[in-house]
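Handing you a structure now.
Excluded from the complex is one protein chain; the other protein chains are retained at their positions.
For clarity, chains are labelled A, B and C in written order, and residue numbers in each chain start from 1.
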Amino acid sequence: MRARVTVMPKAGVLDPQGKAIGHALANLGFAGVGEVRAGKVIELELAESDPAKAKAQAEEMARRLLANLVIESYRVEIA
Amino acid sequence: MRARVTVMPKAGVLDPQGKAIGHALANLGFAGVGEVRAGKVIELELAESDPAKAKAQAEEMARRLLANLVIESYRVEIA
Amino acid sequence: MNAAIIVFPGTNRERDMAIALERAAGRPPALLFHRETELPRGTDLVVLAGGFSYGDYLRCGAIAAHSPIMRAVREFAARGGHVLGVCNGFQILCEAQMLPGALLRNASLRFLSMDCHLRVERAGTPFTGRWQQGAVFRSVMAHGDGNYFADAATLDRLEGEGLVAFRYCDARGEATAEANLNGSARNIAGILSPNLRVLGLMPHPENYVDPLLGGTDGLPLFESLVDALAAAPA
Partner (left out) sequence: MTADSAPQPLPAGRARQLAAEFGLTPEEYGRVLAILGRVPSLTELGVFSVMWSEHCSYKSSKVWLRELPTRAPWVIQGPGENAGVIAIGDGLAAVFKMESHNHPSFIEPYQGAATGVGGILRDVFTMGARPVANLNALRFGDPKLPLTRRILDGVVRGIGGYGNCVGVPTVGGEVNFHPAYNGNPLVNAMTVGIARADRIFTARATGVGNPVVYVGSRTGRDGIHGATMASAEFSADAEEKRPTVQIGDPFTEKLLIEACLELMATDAIVAIQDMGAAGLTSSSVEMAGKGGMGIELDLDAVPQREEGMSAYEMMLSESQERMLMILKPGREAEAEAIFRKWELDFAVIGRLTDTGRIVIRHKGAVEADIPLAPLESEAPLYRRPTAETPKPPPLDPASVPDPVGIEEALRRLVGSPDLCSRRWIWDQYDSTVGGQTVRRPGAADAAIVRIEGHRRALALTTDCTPRYCAADPEEGGKQAVAEAWRNITATGATPLAITDNMNFGNPEKPEIMGQFAGCIRGMAAACRALDFPVVSGNVSLYNETEGRAILPTPAIGGVGVIEDAARAIGLALVPGCELVLVGAT
């Protein structure tokens, strides 16, 4: 199975990267761009073939390593 | 509309970060983890309300700034 | 030599670079803010200095590559102007597609601040005139993303056309894997444009121009430029 873990800065946490990207897009002439948030995505090949188990496994990985729960939240998708 | 631009290292481009994550997961005792790729995700608030137009706009942003096509590929989702 | 250093928000080695240019040329360079749209009249060398332009957010050099002054820099280069990009400057030149390839995270995933040795792979250019082919000199590196990448065809073309300017090597001049601290493809530390007038490199020759501050190993690069620009005024 493939798991995709998306890790984003928590709501309210300063996201300097997102801010810089938003500025840059505006400077490039893109209009109508509101808030921009930048995060990470980690795609994993898992040997596990049961989707529910794969998801549980990826979630544990997110909690223990991939996301910093003090400042980030995560989301797991299985494909 | 919200656009989500996912930027991943192209196949064939070294991904030291993905590799390091793979190692770290193995060290933590996670078994059955195959290839790991690490990329970025940029979430944008767009004023555009037409999904097709929003997608086209986000794709142009990806091509011009958000992804470096020498080393990265991108995917746009609209929500 | 009428050099202009471009200062982007987050550029931080412009002072180091100004000192090196002044030492070689006997006059201080102009400092130009990123929002300018034109180079000062008579500019014959544009320098993109090290630092963290725009915080190096998104990708190193990516946002700077799109700033207003870069259009003028691109046109200047297209007219045959000399452009030097060091560290973040090299990253910007790649992001602006003025040089091929890209700079990835260091293979160790760590910032590397240390001495390195470079071998001159192409002497006789405006940047390397004072060195012999194969000369080895010391430089200092200070970057998190200096791992040069290009696809095999591009690398072959660069090598075939003699556009690799410098390679990481050990003190004896061997381009070993151990000397390739950041993991660059084929130990490449710096590359040239086809007309040999645009150079991008990761290490900082500008930090070795004073015997008191670690030596003068980097000085020949700036003296070469002085020679070249005196010979062929812009």
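Following the convention adopted for this analysis, a contact is a pair of C-beta atoms (placed from the backbone, for glycine too) under 8 Å apart; a residue touches a chain by one contact, two chains touch by 3 or more.
Values in this document were obtained by computation on a predicted structure and should not be read as measured data.
Touched by the hidden chain within the whole complex are the displayed chains A, C. Across C:30, C:112 or C:135, the single residue that touches the chain missing here is C:112.
Residue C:57 is the one among C:57, C:137 or C:222 that touches the chain not shown. Along chain C, the points of touch with the absent chain fall at residues 9-10, 12-13, 15-16, 19-20, 33, 50-52, 54-57, 110-114, 140, 142, 144, 204, 206-207, 210, 212-214. Although one chain is not shown, part of chain A still touches it, namely residues 9-16, 19-20, 23, 68, 70-71.
What we mean here is this: only the chains that are shown with their structure count from here on.
Centre-to-centre spacing of chain A and chain C amounts to 34 Å, using the average Cα coordinate of each chain.
With centres set at the average Cα position, the gap from chain B to chain C is 29 Å. Within chain C, the positions touching two or more other chains are listed as 58, 62-63, 66. Residue positions of chain A touching 2 or more other chains, listed in rising order: 21, 24, 28, 38. Residues 6, 8, 18, 21, 24-25, 28, 30-48, 57, 60-61, 64-66 of chain B are the ones that touch chain A when the two sit in their complex. Chain B meets chain C in the complex at residues 12-14, 16-17, 20, 40, 64-66, 68, 70-71.
Every residue of chain A that touches chain C in the complex is listed here, in rising order: 16-17, 20-21, 23-24, 27-28, 38.
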